[in-house]
Structure formats: C-alpha cells, structure tokens
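Of the protein chains in this complex, all but one are displayed in their positions.
What follows is subunit A.
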Amino acid sequence: MLAIALRGSKTLGSKLTSSIVVRRCAATAPKEGRRWLQISTTNSNMDFSIAGQAKEGRSAFLDNQSTTAMDPRVLDAMMPLLTWQYGNPHSRSHHYGWEAEELVEEARGHVAKLIGADAKEIVFTSGATECNNMAVKGVARFYGAKKKHIITTQTEHKCVLDSCRVLQNEGFEITYLPVQANGLINLDTLRAAIRPDTALVSVMAVNNEIGVIQPMVEIGKICRENKVFFHSDIAQAAGKIDVNVNEWNLDLASISGHKIYGPKGVGALYIRRRPRVRIEPIISGGGQERGLRSGTVPAPLAVGLGAAARIALEERERDYAHAKRLSEKMYKAVMQRVPHVTLNGDPESRYPGNLNLSFAYVEGESLLMALKEVAVSSGSACTSASLEPSYVLRALGVDEDMAHTSIRFGIGRFTTEEEIDYAVNLVEKHVHRLREMSPLWEMVQEGIDIKKIEWVAH
C-alpha cells in the first residue's frame, strides 16, 4: 500500500517507499487528487545522479577532530630516533640509552610546558584512551576502599564512559551528568551531585564531536572546594586553546599525540604531584615511568609528541586565529546559502576549529557519501561505522532526525581557505540536490509540519 503525495517525476529512496506510509490529515489533503499515487519511474534518476562527477586526487581533509596530519617538523625531530638513535631510554649502561633518555626527558619538558605543568608530572602512554583508562580506573581503584562514587558527563568520549561502566561492575557508583541544550554542564547540577564519598570528577575540556568548551575554571574550583580529584580529557584542547593545569585546578589530564599534529600511538597523562594524586597502575612490569606505566617508553614517539607540543605552543595563537577565521567564513557562507541549518553546541563557548552542523531534511549518511571530495565525519571516528545517531547530540536533546543529519567539519593548521570554499560549494550543491529528491522537503515546502505526521511502518 502506498499513499504518498508526490509531484510527478520523482522517485523516492526505495527504503522510504517500501516501508513507510504517510497518513496526511484531512486538513492538508491535496487539492489536486491526481497527484496521489503518481510516482513516475521514467528517467527520473537522471537529475539527481552524481555518478562520474567525483574528482580525481586526494580529498580535502576536514576531519581534524579524528586525527591530524603529522607536522613535517615533528617527523624531522623523530627521524634520528627512527634510524640510528635506537637506544632504549631506560638503558643506564651505555651511550645509546643515555642519549635516548636525554631526548625523551627533553620531550617530557615540552609536553609539561604546553599545559603549564612540571616535567615530573608527565607520564608517557600509548594515547588518550590509555590515559583516560589509567586516570579513571586508577584513581577509583586506589581510593576505592573509602570512596565509591565517580562523576562524569553524558557527552564524554567512549573510553571514559566505558571505563566507568567497568567500574560500575566493580561496585562503584557513577553519576552521568546531563548536559544542557548547548552542550555545557550545569554547575549547580555538578555541585549537587558531589557526595562525601566522591573520588573523581571527569569532564572533558573540548568536546570531540561538537567542540564546546566546558567551564573548566569553575568546575576545577568546585572540585577543589569539595576535595574531589578532577580529571579532564584535554586531547582536543591541548595546543588548541590555552590550557593551564593550575588555573583549571586539574589533578589529572589526558593528552593525545595525534590530535596535536604528532604521531599516533603516543599520549601523555598529567598527574599532579602537589597535592599528590595517587593511582593504581593498570600495566605492571619493569617499573618504567615511576611504576605507573611499565613498558619501554617508545622514544621516537615520545620525542615526536614533545616536538608536537613544542610547535603547538609556538603556533597556538596563529593556529587558533586561522581556525577561527576559516570556521567563521564557512559558518557564515553555509548559513547564508543553505536554509534550515543549525549549529550544534554552544555558539560562544567553543573551539572554532570544530563546526558541527545539522542539515534538516537531508539524510546525513547520504550527504557524507555525496561529499566525496571532502573528508568529513558525522561524529567521532569510533562510531563512524554505525548508522546510529551520535549519543553526544542525543544528550544535548537534539531531535533524532536532526542528530541523523549532523556533519562535523574539522578545521586545523593545514586547512586552506580554498578547501573551505570548495567544501561550502559542495555542501550547498548536495544539500540542495538531496532535498530536491526528499519527500519530506517537499512537504515542508507545502507547509506541512513534519513532526505532526504519523509514520507507520509495515
């Protein structure tokens, strides 16, 4: 059975025609009855087809939240260690070890300087995921005899949420703080959630999907007043915005190498020394990194992270201004040329290099596919294989249909103005094209409120 109002030569996606019946209320019944059931199959695909239009060459990379290109200057710092300086930084008996140790310690200093910490407070790990696991599980397990409660937010990265889930199975209680519609947590809700047995509050600084910046100074103050440890996943913040562990009162912080134009496979965890924060290590072994993270430090990667941190500190203001300029340009152009677009997350408190837009009445996956010449994502890379809408956007209270149509544009150090112009043109073209073949769009044009339609699957 099929009862759908459509103008002549248009085909629907097969999914829609076969599974959905649109019941239109009497008040909006069409005046021209003959349009009903008129679904032409002749030659209708031609206008919408983009077959063969894809351009040759590599696409423009606008997914700088998933990862960033490694800066050539970082590779330059790593090359000696990848070739002839192959010593184990923990070898104390020969020159190979000494020189590797010296370079690793220098890198540690650069990482510390980036976040205003002391080199002794930095532990090298395999990445931000390991850092988050170490911080959340480590603090919980060390202080677990007396403190059984952890607070985090609903919009955290999966590795924090999943670590919390593991702890729940170990008998800990977790509070997942809701966020407001702009993606920021409510400080009063946080204050109310803190209990005498709360061990840790974990709130990410810059959200990886929507780019909002949480009120870190205020959260840090609340945590310090209540003598609760404060951990933050600053993978998306370090090197992009001004991060200072003392201003924010951070006790633990997770950094990732490949989000700051460094190599993949390395990260760093900041652990405060004064007042001392203790964690139970996850990895046991040779006692490297003060016993907190055993295993040989990958000297080339650590040096790469150090170089990336050094460059990030030097270039931060320039990078920020560049990202801001391009992001504002893109936002303005898209809003001007494409109707029914919304920005997800707070418009003010955000890192400009992350532009998460929802295009109403367009299927997000189709748009992603159509934007073949720009590499973008609908959300985090971890979940980009699934068609589920982003849990971050759901936590913001974004409607399911809008959450399905979100696209995250990531602007970084190496993004050019030309790429932004190109992306805007493509977005305009394809959003228009996809809307033209959407029956929903047509109903909107006719003034029907989509939300009032009763969808029946059969």
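Following the convention adopted for this analysis, contacts are C-beta pairs under 8 Å (C-beta built on N, C-alpha and C of every residue); 3 or more make two chains touch, one makes a residue touch a chain; residues count from 1.
Just so we're on the same page, contacts and distances are computed from a predicted model.
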item: Listed names "Complex 1 LYR protein domain-containing protein", "N-terminal acetyltransferase A, auxiliary subunit", "TBC1 domain family member 15" or "Large ribosomal subunit protein mL51", matching UniProt entry of the absent chain; value: "Complex 1 LYR protein domain-containing protein"
item: Identified contact with the non-displayed chain, of A:168, A:416 or A:445; value: A:416
item: Absent-chain contact - pick from A:58, A:92 or A:451; value: A:58
item: Chain not shown, touching residues in subunit A; value: 56-58, 61, 69, 72-73, 75-76, 318, 413-416, 418
